[in-house]
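Pasting a structure here, questions to come.
Left out: one protein chain. Kept in place: all the others.
Should a chain be cited, it is by its letter among A and B, assigned in written order, with residues numbered from 1 in that chain.
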Amino acid sequence: MEPLITFSRVCMHFSTRSVITNALADIDASFARGSTTAIVGANASGKSTMLRIAAGVLAPSTGRVESSAVHSALKRAFVPQRGSCAADFSVEELVSLGTSTRCAEQARVECALDAVGLASRRAVRYHSLSGGEQQRVRVARAIAQIASPNGSVLLLDEPFSSLDPAEVARLVRALRVFAQEGGSVILSLHDAGLAREVAHDAIALRMGRVIAHGRAHEVLSPAILSEVYAHEMLEASTTARWLRPTL
Amino acid sequence: MLLRSFSFASACAVFGVLAACDRGGTADPERPSTTAIRIASFSPAMSATLVDLGCESNIVARSPWCTDVAKSLPVVGDFRDFDAERILLVSPSHIVLQPPLSGINPALESFAKAQGIALVAVQLDRMRDVRQFVSSVAPLASDAARVRARLDAIDAIPLVDVHAPRVVVLVSAEPMLAAGGANYLTDLLPIVHLRNALDAEGWIECSHEALAARDPDLLLGIAEREESVAGLRRALESIPCRASRSGRIVVVVSPELLRPSTRSIDAMRALQSAIDAVLRTTSEQAP
Partner (left out) sequence: MKWRFALLVALVLLLALARLSVGPHLDGAGAMHFGVAMPTAETLPFRANAVAGAAVVGLLLGLAGLALQALLRNPLASPYTLGVSSGASFGVACVLAIAATTGISTQALGGEFGGAVFGAALSLVLVWMLAKRATGRDGVALALAGIVLGGVMSSGAMLLEQIVPRGLRGDLLAWMAGRIPELPDPSALVALWILGVLALIVLWKAAHLLDLLMLDDDEAAAAGVRLASTRAGLFIIGGLLAAAAVSFAGPIGFVGLVAPHTARLFIGHRHRLLVPSTALCGVIVVLSADLLRQGLDVGTGRLPVGVITALAGGPFFLWLLSRSRRGGSEWNL
C-alpha cells in the first residue's frame, strides 16, 4: 500500500527564552492508505505533536513530512483533544462549518451526523451537549470536512477520552468505514487495549522517540508497553522532557 | 423584569411621540418676520449681557446653560454643537456664541452663511472681551443710552493697584478651582480695591498648599447657588495660611460673577461692604 504521509527524520523542539523542549526526535514513520494507526505513549511523549505535524498545523523543526494530503483542507482533517468552540452553533451548523450549501457537501454533513449517531440531535446547541457528544460532533465535523475518504487522512487526538462504550463502538465503526474507503486514520490513544481493538498499525512513542512501529498486535505487546509506560513510573517525579539551555 | 421595564420604557417613548404628534401635527407654524432681530444665544454669559442691554425680547433660543433668559425658550445649541433644524424653526437673525478653543465649528459657520444668519463669536476671557461683545451687539439693542452706559462702566473699571490686598478667588471646592491672572475676575477686582494673588492664565486647579504658598491677604469664594456656600467656605478655611487663620474669608452667592457679562461689574461692586467688613474686623483683632 502506498503511504499517504511519510515522516522522515522529523525533529520538533519548542523554544522559549531559556529552554528548548524537545518534543520529537528523529521520527521516521509512514501511514498507508486504508490503514488505521494508533500512536500510543505516556503523557508528554509527543503523540499530540506528531498529530499536529501530520495535520500541517505545525511545521517540523528539522526533517521532512511528505504527504499528498497535507496541503489541502479537503484531504485532511484534525480533531484536537480538547477543542473549544467560541460560538454557540447548533450541531448541524458546527458539522457543516467550512462547507458550502451545495448538495454534495450537504450529503457529507448528513453522512457524518449519521456516522456519529447525532442525526437526531442536529438542532441542539453545541454548548448544551455533554462532553462525549461534543467530541462526537467535532469528529463528525472533521469527517464532513473531507471531500472523499479515498486518499484522505483523518487525525484524531484522544477521540475516545470522554465516550461511553456504546459511543466508542459506534465511532470505531465509522473510522473503519473511513479506512475501508481508502482513507487513513491516525489517532493518539493512551489506552493500549483500545488501540489493539481499533488499529491495524501502531507507533509506540517514548519521550519523543519511536520505540516501536508496525502491526498493532506486535507493537502493543506487553514487553514494549512496559517500556513505554515504565518510563513514566520511573520518572514520575521529574518532567518527561529534556531541558537544554540555549546556546 | 428588565425586559419588561425596557419594553415599558420604549412603549412610553412611542406613546410620547404619538402624543406629541397629536398636539402639534395640526398646523405649519407661522414663520416670523425675518426683519426683526432674533438672537439665538449659545452662551450664558452673552445671554446675561444681552438681557442687561435690554435685548431680552429679541432672544429666541438659548443654550442649555442660559439661566438669565426664560426656561421655555428652545435649546438649540451650545459652544460646540448645534441643532440645525431647531435653529431653522426659530429662524434667528443672529447667533452669538463663545467658540471653543478649537475655533468655531466649521459646520456651523457654513450653515449660518447658507441661512444668512450673522455669527457673533467672541471668546470672553477678559472684561475687554465683554466690551468688544457689547460693541458688536450694540446695533441690536434698541436702547443706545444703556449700551453707552455699559461701555462707560467697563471703561471706568480702575487699573490694578499694586499695593492693594491680594486675594485668592475660589469658584469651585471640588476640584479647587481658582481664578487665574488673565481672567475677567482679575479685571474686576480693582473695583473692590483688591488684586489677584495668582497670575497664571485662565482657571487654575490647585492644591491647598499651592494657594497657601501665595500667602493671600483675603480669601474670596464665589458660589452659583446657596448650596455650594458651605463647601466653598470649608475649602477656604482649610487653606493653611494667615488669611484663613485670622478669618479673612468672604463667601458670596453671585452667579453674575461666574459669567463674564456687563452685570458682573455691579455684582463685584456689591461685594465691597462684605469685604470691607471682614478686613475691618480682622484688622481690629490684630495686635
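Following the convention adopted for this analysis, a contact is a pair of C-beta atoms (placed from the backbone, for glycine too) under 8 Å apart; a residue touches a chain by one contact, two chains touch by 3 or more.
Treat the numbers as computed from the prediction; the structure is a model and nothing was measured.
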Residue of B:P100, B:P158 or B:P240 in touch with the missing chain, whole complex considered: B:P100
Contact residue for the chain not shown (choose from B:D83, B:D129, B:E224 or B:E237): B:D83
Contact residue for the chain not shown (choose from A:N22, A:T36, A:S67 or A:Q145): A:Q145
Contact partner of the left-out chain, one of B:P139, B:P158, B:G202 or B:P240: B:G202
Interface with the undisplayed chain - residues on chain A: 52, 55-57, 72-73, 76-80, 83-90, 93, 97-98, 100, 125, 127-128, 138, 142, 145, 155
Interface with the undisplayed chain - residues on chain B: 2-3, 6, 13, 16-17, 20-25, 27-29, 63-64, 71-72, 74-81, 83-86, 88-90, 100-103, 106-108, 110-111, 125, 200-203, 205
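Just so we're on the same page, only the chains that are shown with their structure count from here on.
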Chain centre separation (chain A, chain B; CA means) in Å: 75
